[in-house]
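Have a look at the structure below before the remarks.
Only a single protein chain was left out; the remaining protein chains are all shown in position.
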Amino acid sequence: MANSYALLTSLNGLAAGLFLMSSFGLAATRQMQGCQRFYITQSMCLVVSALLLGLGLHAPDLLAVAALDSVMKPIVIPYLLKRTVPEEIFRRREIDQVLNIPSSLLIALALTLLAFFLSGYLPPAAGSIAAINLPVGLAGLFIGVYTLTVRREAVPQLIGIFGIENGALLCGFAIAPTLPLVIEMAFPFDMLIIALVIGILTRITQERVGTTEVGGFTSLKEGASK
Amino acid sequence: MASSIGFNLLQVLFVVALAPLVAGVLSRLKEIVQSRRGPSIFQPYRDLRKLFHKDEVVSEQASWIFRVTPHVVFVAPIFVATLIPVLTSYPLFFAFMGDMLGGGFVLALGGFFATLAAVDTANPYGPMGASRTRMVGFLAEPVFMIVFFTVSFVAGSTIPYIVQQHWVTPLSNFFAPSHVLLVIAFVMLILAEAGRIPVDNPTGHFELAMIDESKSLEYSGTGMALMKWGGQMKLLVLMCILLNVLVTPWGLASGRSAAEVLWAVPLVLLKVGLFLLVLVVIESSLSKLRLFRVSEFLGAAFVTSVVAMITGLLKF
Partner (left out) sequence: MILLAILAVPLIAALLSCLPVGRRVAPAVTLTSCTVVLAMVIAAATRVAAGSSVVAIVNWVAIDGLSALILLLVATVGSTAALFSWGYMAHEPSARHLRRYYANYNLFVFAMLSVPMLAEPNLVWTGVELTTILSVYLIAFENTHEALEAAWKYSVLTVMGGAIALLGFLALFAATRGQYPGGAYTWHTLIELAPRVSPAVLATAFVLILVGFGAKAGLVPLHTWLPDAHSQAPSPICALLSGIKTTVILYVILRLVPVLNASGKVDVDGWAMIVGLFSVGIAAFLIIQVTDYKRLFAFSTVEHMGIILTAAGIGGAAGHYGAVYQILNHALTKSFCFFAAGATLLAVDTRQIADVRGLIRTSPSAGVALLFGGIAIAGAPPLAVFLSEFSILRSGMAEQHYLATGLLAAFVIVAFFGILYHLNLMVFGQPSSQTAHSIPVKLPRSCVLTLILAAAPIIILGVYMPQPLHRLLEMAADGLSR
């Protein structure tokens, strides 16, 4: 029994490590399609972690959440994006970036270190099996915020939001594994609606403005010329 | 003691004799994946024998460095082969002569001389390739350092044999994130140091795009043979470090009889063969990166290794 607990801990650590690597990939990739694929990988790692924690902590709520998320995040949300966002946007690359990729990677690394440092301030995890979820989830959150701030195209910003949510959920598994089921269910549906709304907004933006490089939208500032 | 020395020599012989075979198997597998027949797996031996019988043509501008380099490049991996666990899981006679940093140093020495020799002739392609090799080398240095530092810290020693004993002892450690991420980082490092796709094309003939191949551009005859053989041994040595120290210590002989050590030879070859399959998949599915993107690739390797270090060392 103790052996399987150790095995589950290691496997959970592996899932968390791969989650972190996908977060880096999310922040550093140029292609829209690549961004989406890293998000799907990140979501799968989240699901695996939820599954392992549910088994290790004997929390059936987590297993239900894992099941729901395994359908919602890798399948439904990309499908929704594919339907609402025009096809050609996904074939784009972000050519001029604010920070080039090695710098982005280094900043993401610094944010990870910050997350590991700050994770000491959140409530203790639900046992040592989930000890790694906290810093990794926090790191995923920070890297999502970073992606949101630095990228100029619409799709990476959207995927940055989803990355923030993934990070917050991974943390949540560790610090609140007994959240009532009705609330745990609300989170994926909320993400679904966000995907829908922002996807439609992207489509409208593409049609109306001709480009989705939303980083270049500065006409509403005070000093800007209209 | 005598058996210890004997096993050490057997280890070196293993690396020297079987490196061309490994290279042959690798190129055959790549050709098979591309739906071609490919050369025989013993072709590198025939190439080496042919080259040893040929005359050397040396440029008038070349200095003593040019003549010395093939020997350095040939001998460096042999030195490292005495230090790392190739066939046995317990330290052998020369095991404490140098640790992993020392081994890395010696390999870098070979690379250093190769770079100098490439600049030594008056050929314009040599220095171009040499500067690129140096760029890849210095970008890969931090990854080496962090990988070695992490494994040494966990194992409490920098000697490869001792690291190997401590690194993967409980099975659950195999899935630990630091372990997996270190392996990924080291594989990316092998791809960079040995000049495989996606960093460099080992079968390319286009001098303007060469990175690692440029070191043997000017050589012919014996020099060429030694450079080629040295390159193949370097790949095998790196693979042994990865497989025997970092990934799995399985298949290595733990007893002290000659039979066990001999039995380890095909087992290690099997492990190497499995890794060759992985290498072939990587090489066949990726394309060569543009030069400025090599820094992104190695940056990703660096980040992976640092994350491995963080998750392995920071106790939260």
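Each chain gets a letter, A and B, in the order it is written, and its residues are counted from 1.
FYI, a residue touches a chain if its C-beta (ideal position, glycine included) is under 8 Å from a C-beta of that chain, and two chains touch if they have at least 3 such contacts.
On a predicted model such as this, the values are computed, not experimentally measured, just so you know.
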Legend entry - Visible contact partners (per top-of-document touch definition) of the missing chain: A
Legend entry - Option touching the unshown chain, where A:89, A:108, A:150 or A:198 are the choices: A:198
Legend entry - Among A:71, A:98 or A:176, residue touching the chain not depicted: A:176
Inset, instruction - Would you mind spotting which of A:47, A:85 or A:141 touches the chain that isn't drawn? - result: A:141
Inset, instruction - Name, in rising order, the residues on chain A that touch the hidden chain in the full complex. - result: 121-123, 138, 141, 144-145, 148, 154, 157-158, 160-161, 164-165, 167-169, 171-172, 175-176, 178-180, 183, 186-187, 190, 193-194, 197-198, 200-201, 204-205, 208-209, 214, 217, 219-220, 222
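Methods note: only the chains that are shown with their structure count from here on.
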Legend entry - Computed distance of Cα centres, chain B from chain A, in Å: 37
Inset, instruction - Provide the residue numbers of chain B that touch chain A in the complex, in ascending order. - result: 170-178, 180-181, 184, 295-296, 299-300, 302-304, 306-308, 310-311, 314, 316
Legend entry - Of chain A, residues touching chain B in the complex: 3, 6-7, 9-11, 13-14, 16-18, 20-21, 24, 28, 101-102, 105-106, 108-109, 112-113, 116, 119-120, 131-132, 134-135
